[in-house]
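Complex shown without one protein chain; remaining protein chains in place.
Just so it is clear, A, B, C, D and E label the chains in written order, and each chain counts residues from 1 on its own.
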Amino acid sequence: MNTLTLYFRREWQLMFRNTSSLIQPLTFFIIIALLFPFSLPAENALLQRIGGGVIWVSAVLATLLSLESMFHSDYHDGTLEQMLIHPRSLPLAMLGKALAHWTATGLVLSLFSPVLCLTFNIPSDQIWVLFAGLLLGTPSLTLIGAIGAALTVTLRRGGVLIAIIILPLYIPILIFGAGMLTQATQGLDVTSQLYALAAILTLALTLSPFAIAGALRVTIN
Amino acid sequence: MNTLTLYFRREWQLMFRNTSSLIQPLTFFIIIALLFPFSLPAENALLQRIGGGVIWVSAVLATLLSLESMFHSDYHDGTLEQMLIHPRSLPLAMLGKALAHWTATGLVLSLFSPVLCLTFNIPSDQIWVLFAGLLLGTPSLTLIGAIGAALTVTLRRGGVLIAIIILPLYIPILIFGAGMLTQATQGLDVTSQLYALAAILTLALTLSPFAIAGALRVTIN
Amino acid sequence: MNPFTSIWTFLSTTYHRLGSPREFYRISRYVTPVFGFLFLTLSALGAYFGLFVAPADYQQGDAFRILFVHVPVAWMSLFVYVVMAVAGAIGLIWRMKMAFVVTICSAPIGAAFTALALLTGSIWGKPIWGTYWVWDARLTSELILLFLYFGIMAVYYAFEERKTAEKAAALLSVVGVVIVPIIHYSVEWWSSLHQGVTVFAEGGPKMPPSMLLPLAFMAVGFMFFYGYALFLTMRNRVLINERKSKWVRALAMGESI
Amino acid sequence: MGSCISNGRINMNWAEFFNMGGYAFEVWTSWGLTLLVLLWFVIIPKHRNARIKHEIKRQIARETRLENTAP
Amino acid sequence: MVLINSVFCKTKVNLTLMPSTQAISAKNLSCTRGDKLLFENLNFSIVSGECLHVTGENGSGKTSLLRIIAGINRSETGELVWNNENALVNLSFFAACAYIAHKDGLKNELTAIENLRYYQQLESNNSNSDQNEEALDEALDRLKILQCADLSAQQLSFGQRRRLAFARLLVSNFSLWILDEPFTGIDKNGRALIEELCVEHLEKGGVIILTHHQSLIDSPINAYRKELKLSELDGS
Partner (left out) sequence: MVLINSVFCKTKVNLTLMPSTQAISAKNLSCTRGDKLLFENLNFSIVSGECLHVTGENGSGKTSLLRIIAGINRSETGELVWNNENALVNLSFFAACAYIAHKDGLKNELTAIENLRYYQQLESNNSNSDQNEEALDEALDRLKILQCADLSAQQLSFGQRRRLAFARLLVSNFSLWILDEPFTGIDKNGRALIEELCVEHLEKGGVIILTHHQSLIDSPINAYRKELKLSELDGS
């Protein structure tokens, strides 16, 4: 079987096995987003203004949290060692794994984001902008985040270190993604931001599999 | 040696050994809080209004992220089994562990929060309110969160499940803690919220060690 | 024999009988339809009085008729949680198998009641408050209750081994019971858009009898519905849990037990 | 029965009844949703009960066949 | 079906060293894992100076039994009696009982001696820290890993880790050792060493419950050995 599909399928199989792991990133996304109404003054206008930003930050954090465990069990049970020995292309395998991971996190939460927008009273024309931005941005989040996951896999408390490594790299995506929304609120054009997100995605798709593979080779010994 | 101190000290020793684990929750706290200025329209008044809420949410998420690994390595290397056998009081041991954990997360980030407040232009009289709230609230966050950590320790992807279990229980703390700030902005009295936070803390201190111990007895087998 | 002893003997035999899956399955066969019947009668009466008899509210017009589903359903969402937590505690302390089954099987029913309370509440909110949703204490804490139900189900399904899963879910339901007083007193503790305590208020219900009567019928009827649905689900769970045992096998082959 | 005769709602016909004083959508969706959910919790378990019994039966059949084929 | 073959030969309890005789017995234990009944109505009884060798094929339930004895899991039926008291309600039992399994309870981040010190502090009431440190060094030396004292546990080889896990028995005063395959990954000299330590413990009046796949006939432990054989049960 093709390396990419093999790893993609295996990852899916593992996720399905852990019954609720498919709905967990989504639930996490929703819960984070809903933390804000509790901690801010209850005013509809305020919530509406910050809604888009909150949703983007929640998406980033939900991705981040789910990334942590991405290589963890592979490392502890020795699967990673076996991958390193194996002649199948490691970068391709990593790409498969990352994409599978994305479908269960980024994709799902992009699809759900419109519902969340409704609770924040975000107008429907902006919902589309947010949706498109998330769909283009979240794969980059996963791909870039996987590099951090690979670098920190051997560490206890890797979860927090991963955030430190990766969040700075997420800032550009966040700026373009959430900035798009601010633009849209003011009725401005958002295509340039969409192009920027697409460019980041292309870069991430081509380079990060190699970076992930390299990171694993460095950390596992 | 006293059970409480013994476990407290050991946890500290382990945290110090893992070089950066002491600064990680703090860094995470700062980074999450600083994600917001990037994803919201750049207006000082807006940031100032939501600053307190954002800091509280960041504290909750930083605690949550650091909780995940709380029992993980103890489980995988068999230390937990040894604790279960041991006649020393398991609840006390867990209390020691949780308190050590708090000093490295909640305490540190409460102490740092005033600095963060400055970046959000929060007036100095409100800074004290926020600081006191965090100091009273974060130990409860850790103690309650540890129950979730204990329940999910045997699971892969426990990290997200823990969030689903625990975040609902965090909401009251968040409501009181962040609500205090909203009150303070309007020049109202905040003692009743402080009492509420203290009551929650007392409850958490007395009950959650038993719940943690119970959860471990349930999941380890 | 004095009445106290006989009541005690009765209670303890019932306890031991219901504590055994097999006895539960046998007894529930007769009890379940009774619950179903009581539910149907009471809620039919409630619906009749509520929809046909009760006069329209002088402020809300006919919109207030949502009350007869919203309030019972909202009460049930809390009641089911309390039952779950109590059963969970019993299971953990006295290691009673059936108590865990009560906890696990109540979760989806409670979640449904909670979702209904949220839905009917927000539908009602549109004409009354002018919006479907506000971030108000009562509403948000009810939303948290929904998440708590989901969390308990997620925990149950996350574990491979049934015994572990049952105990973990029971423990979480016990821990989470703090949310119930928060929801109940939220209207008093925080200024809230939501209606204050109306029915069980000090100095009697602040509601005309024409409203109170159907509400009472509906509320008690829903209580029986909970018993009915719970027993139906529990019977399935018992079959699954005990599928290796002789009596379930005999049952599946069409023998009676 | 053209009208419901009762103490509060005299001379009401069915159309008025269904109109609910202009709140038809709100009232009927609330009641309807509730009814649907209640039905769900009756129908699904009953259906499942039959299926579970059927599966146990099949399992027994499979086992007896294995026993018969095995020496 | 559970057989007890008493291949038990001699007991030399040195009463001067450990005054009260220890005894552990199990009545009617049973264990189900998943759908599978591993054993039921299992009984055994050993006293000071005896070593119970639990044997059985892979998957026969040895580890499960050891975990029940150690109190990590619970038996569905029956009870465990330690010195005439129910072991599960008897704190002195858990204080007397050490369990060494495949998971070794060592922290990767801590050095060998720090790992050992933690376990010492857990048990000991001796506050003389010089004596305590002495005892640590001695234990490491007995197991021939003194040269690794300041290596972090992560850097130990598999066998060194196992030895370190074993060293824990020497720094505290357990009377019941529960050892799940103690010779795993240990070289020839190490094995002789551990056998010697076990014999010493038995001579002092201790009790050992262990699993091991190879025969112990040629081992010095054999003289104290009682065998408990777990056999495959038929389905149901």
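In this section, a residue touches a chain if its C-beta (ideal position, glycine included) is under 8 Å from a C-beta of that chain, and two chains touch if they have at least 3 such contacts.
All values reported here derive from a predicted model rather than from experimental measurement.
Remark: the absent chain touches shown chains A, C, E in the intact complex. For the options E:T21, E:T77, E:Q155 or E:S231, the residue in contact with the chain missing from this view is E:Q155. Among E:N43, E:S92, E:S129 or E:T184, only E:T184 touches the chain that is left out of the view.
For chain E, the residues touching the chain absent from view are 33-34, 56-59, 62-63, 102, 145, 148, 151, 155-160, 163, 181, 184-191, 213-214. In the full complex, chain C makes contact with the omitted chain through residues 160. In the full complex, chain A contacts the hidden chain through residues 1, 6, 10, 13-14, 17-18, 73, 76-79, 81-82, 84-88, 220-221.
Just so we're on the same page, only the chains that are shown with their structure count from here on.
Looking at chain A and chain D, the chains in contact with each of them are C.
Greatest Cα centroid separation from chain C: this falls to E.
Ranked by distance of CA centroids from chain B, the top chain is D. In terms of C-beta pairs in contact, B-C outnumbers the other of A-C and B-C. Chain centres here are Cα means. That of chain B falls 33 Å from that of chain C. Residue positions 18, 73, 76, 155, 161, 164, 167-168, 171, 175, 221 of chain B each touch two or more of the other chains. Across the assembly, chain C contributes 140, 147, 150, 154, 158, 161 as residues in contact with two or more other chains.
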